[in-house]
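Every protein chain but one is kept in place in this view of the complex.
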Amino acid sequence: MTTIAESTGLGSTKRADGRAADQLRPVTIERGWSAQAEGSALISFGGTKVLCTASFTNGVPRWLTGKGKGWVTAEYGMLPRSTNDRMDREAVKGKVGGRTHEISRLIGRSLRAVVDMKALGENTIVIDCDVLQADGGTRTAAITGAYVALADAIDWGRAQGFIAKKATALKDSVSAVSVGIIDGTPLLDLAYVEDVRAETDMNVVVTGSGHFVEVQGTAEGAPFDRAELDALLDLAVGGCVDLAAAQRAALGA
Amino acid sequence: MTTIAESTGLGSTKRADGRAADQLRPVTIERGWSAQAEGSALISFGGTKVLCTASFTNGVPRWLTGKGKGWVTAEYGMLPRSTNDRMDREAVKGKVGGRTHEISRLIGRSLRAVVDMKALGENTIVIDCDVLQADGGTRTAAITGAYVALADAIDWGRAQGFIAKKATALKDSVSAVSVGIIDGTPLLDLAYVEDVRAETDMNVVVTGSGHFVEVQGTAEGAPFDRAELDALLDLAVGGCVDLAAAQRAALGA
Amino acid sequence: MTTIAESTGLGSTKRADGRAADQLRPVTIERGWSAQAEGSALISFGGTKVLCTASFTNGVPRWLTGKGKGWVTAEYGMLPRSTNDRMDREAVKGKVGGRTHEISRLIGRSLRAVVDMKALGENTIVIDCDVLQADGGTRTAAITGAYVALADAIDWGRAQGFIAKKATALKDSVSAVSVGIIDGTPLLDLAYVEDVRAETDMNVVVTGSGHFVEVQGTAEGAPFDRAELDALLDLAVGGCVDLAAAQRAALGA
Amino acid sequence: MTTIAESTGLGSTKRADGRAADQLRPVTIERGWSAQAEGSALISFGGTKVLCTASFTNGVPRWLTGKGKGWVTAEYGMLPRSTNDRMDREAVKGKVGGRTHEISRLIGRSLRAVVDMKALGENTIVIDCDVLQADGGTRTAAITGAYVALADAIDWGRAQGFIAKKATALKDSVSAVSVGIIDGTPLLDLAYVEDVRAETDMNVVVTGSGHFVEVQGTAEGAPFDRAELDALLDLAVGGCVDLAAAQRAALGA
Amino acid sequence: MTTIAESTGLGSTKRADGRAADQLRPVTIERGWSAQAEGSALISFGGTKVLCTASFTNGVPRWLTGKGKGWVTAEYGMLPRSTNDRMDREAVKGKVGGRTHEISRLIGRSLRAVVDMKALGENTIVIDCDVLQADGGTRTAAITGAYVALADAIDWGRAQGFIAKKATALKDSVSAVSVGIIDGTPLLDLAYVEDVRAETDMNVVVTGSGHFVEVQGTAEGAPFDRAELDALLDLAVGGCVDLAAAQRAALGA
Partner (left out) sequence: MTTIAESTGLGSTKRADGRAADQLRPVTIERGWSAQAEGSALISFGGTKVLCTASFTNGVPRWLTGKGKGWVTAEYGMLPRSTNDRMDREAVKGKVGGRTHEISRLIGRSLRAVVDMKALGENTIVIDCDVLQADGGTRTAAITGAYVALADAIDWGRAQGFIAKKATALKDSVSAVSVGIIDGTPLLDLAYVEDVRAETDMNVVVTGSGHFVEVQGTAEGAPFDRAELDALLDLAVGGCVDLAAAQRAALGA
């Protein structure tokens, strides 16, 4: 991994957990955590823990019926006390909040980008990403773990004969990481204490072959310029190389 | 532990997992699973896994203000794919279902039965019990794990000075177990495959000193008679003796 | 009716309305109160008045279709000013509360326990129990009155030819009563002023032949022991003998 | 009462229940039906039965606070099986329908028109009108019964000292009736079978002194002309004279 | 146009905008404002601006299927800052308010009164009336503009061959206006500053041939008498003559 931080002279930044600017938190992926789901993974990015399950069912939503294509969608949620202060439960509030909606849609789009829907056939895979503990980067951990669950659900579908033997339903792998600028320094994989201080915050979704699926950068403080954007993209691409490796390791590929 | 099954000649029942009629599934309690909550436990009753967190806050709901008493309440939820078939997410449906409401209320009542609200002072503890994996007995596992989380949250409150040093806010411990009758045989701690076949299903909440907090028996098939009720209560009380021991062990008491 | 109170020396308890410990409040059942419903009853347990209607329709919910079985379900509600202080209307709040859900489910289960669904055929009966005035025991009055409405709706279905002539769709009758312990004394059929003072509160649903359909006991104050549980069950079974007689009288059976 | 029907040659119309064109259905008002509410009336217009309660509380909604004025509002509801076919319960649907909203607002406006809010003082009266059985004219029966409940709640407030002794909080009485045109004939107080056939349907709310509070006429079939409108208004005013008399009788005034 | 005001000696009333008592505000109708809808009109009654669109679709709601008839329905809404103080958005509140429901229903009924549903055939037209700016009389402007949109949508349907060439799906035109009494003077087409001061407020819906579709009069202050009602109706009928002319002009008829 190319160390962007060093090359840009950012190596001096002190992170609360002692990481280098371009270093991921420890990543663990417990594949097959759930005994019920067709695919599952409990993923940790440091203190962030997300349980990802993939539910495989035959058939597709009505608007897709008869087109010979499958569908992949995702839902994201947080346990009420996954955060430092307890949040109200969305089921009790009776509605899904804007942030939840936004992240659910992001996860779904990210996964669909690497699925060959024709190869999937008229089957639906629903991904659930539930944050058990939150310490920054929950959406990126969710995407990264969801890919592992998705891959297993697709294998399950093939083993059951619901997907053609030779069909390569996955065109690529996909992972995601957050990057941000704190005190002028671009940093990889922000923990919560970093996230709240970041002037710019970006979530980047990258395929195993290094292409972009999503780039979502937001100026929380001062607007950012092209050079900062470039440095953040470099950091993110580097982080996703490591995440893709962790996914391959988890899948025994 | 008195083996009710043998004494009533029920020893011959074959359970899918080879247990005796009066035997609990393996129980594990991971105390302090959550880094965020004031108290927490990840409890397993066999394949049933429930994450219980206790959130401590100063102050009480408006209707209790100024009475010098605390409050304990609980919310229960299931992850969408905690079950064999994926359930719709209650947040997405926009309402909490009847069963969820019912269990949330049961957990809250069960815990309040062992709390001295005056000793707790004007503080509120919210218990969240989220089922990560369901294999029968989720509400009883939830109550049993929630007690451990509650005990730690109370200790936390005392350490912070929010509860008086000498106040014994917990009057007793509390645990719960399900019992049921299958093919005429009373069985302890039903797994899901047993639960769906049970003619009668009962959830019993018992204090550490062996008194009843809740007894909820339902004839799913044929109505039951007094002798069957008595046999079920005996089984449940025996099971709760073991659960209380597991709680003590987890709490290092 | 065996007088448990006397045998346990509880005869001395003074109840606000002068009743003996094992005495029901006056029970009246106005069968056929509604001109619209296929079966109906306005039942009173003292000051508690519940209007029960049974609506018969051909067909069953989708998940039951084609199985040759019928379905019985129930909904419970309270008028906003059925209580001493006006409650917000659930329709206006936009959601059904936990207690309402819980009682609706209890009524449905209680009635289904005495219905032979094969004999009912692919027909659905929806029971509505609306509390016009509440003075304790609304759920038990609802179950007791709902049975009368249900019986008439079944007769209506038979008269219309929707149920086979010889089919005995009702296997038994069913009624319910509350019992509780106040100042250490077990009491039958609690009025509201008693209910709020009860240390233990139990609702018991019993068939005409004396078997249990539901036993729901809750320690509101101190947990209770087996002897207290036994005394409460004895009281409840005795009360249900009288309620079954009142049902038979109402139905002219 | 002037018989408009005769004078316009409509006397020959045959109504299903044999009434004359300008004749009300039998009206009964059971004042004080509810033991809980500060005022109540169970009113019948033929087969239509509405339970009206008035709940008196001190204080007013925030937007009125400190203006020395009171407030009167109303909510209307129908029991699910008050109608010939069971309707879904609005609480279960999670929202109040348009028709319900419309009628609740109409009842509230009609009652406020006869209340002197200054004399009422900073007190609120909430009227609940729940239809137990529906056979046409539920909103007009509701207004007519609600007035009786309101009058009693105001007297209760005066007896409690919440309203000044000499304050005449009621400026007048108010009642309502439906009128409509069937086969070209104007008819008073339509029953359900008439209501569904009416070409024009009008609800008229009239004070005891004969002034209009609301006039709501709708062409269900062909638009109507001024002469028809005039005939309907005459009929309605005549009907309200009788309803005002029934209210006075119920109130013993 | 007959000047009711003069004939009743009301000419001396000073209106904020200098209008005569029986004078409409300037009315403009921008037909075909929307490039998307099958029919549309942006209508102004003075400062009140309402965008009306008509959406034509084949088929009818399930309850109408197979009867050879069409359906017309309407929805009304206000932009949050169409009013002087910003209102909460109904979508955000999660429910449609009573007033919105009431007006949507009124618009739908008013339009259906002039449609020949048989001639429309099994097609549905949904009218949306969204208030962009509100200055009194939004519902009457909505009805008046909606008619223009409806007429164009019907012509579109005929051009597409969805409606038979010779079918006269519109039996008449329809428009609406508000009238009210201020300081004892009947006034036509109330602006917002007048509306809030009106003792009596009436919305009148009139066909092109001068018949009534709806008459909705409400005493906001003192109840009104027959003479006042008559004066208001006269004013309204006169105003609708002018509105019908404006509709014809907009439609180039």
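Each chain carries a letter (A, B, C, D and E) given by its place in the written order, and its residues are counted from 1.
To be clear about the criterion, a residue touches a chain if its C-beta (ideal position, glycine included) is under 8 Å from a C-beta of that chain, and two chains touch if they have at least 3 such contacts.
Everything numeric here is computed off the predicted structure, so don't read it as measured data.
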Quick check: which displayed chains does the absent chain contact?
A, E
Selected from A:R62, A:K165 or A:R226 as touching the chain missing from the view:
A:R226
From the listed residues A:A20, A:L64, A:M87 or A:A113, report the one that touches the chain absent from this view.
A:A113
So that we can see where the missing chain sits, which residues of chain A does it touch?
95-99, 101-102, 104-105, 109, 113, 172, 202, 207, 209-219, 222-226, 229, 233
At which residues does chain E meet the chain that is not included here?
34-37, 40, 47, 51, 53, 55, 57, 75, 77, 79-84, 86, 89-96, 100, 126, 128, 130, 132-135
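Simple rule for what comes next: only the chains that are shown with their structure count from here on.
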For chain B and chain D, what's the span in angstrom between their mean Cα positions?
52
Averaged over CA atoms, how far is the centre of chain A from the centre of chain B? Could you give it in whole Å?
34
Which positions in chain A are in touch with at least two other chains?
94-95
Arrangement of touching chains [line / ring / star / complete / other]
line
One finds touching chains in the pairs A-B, B-C, C-D, D-E
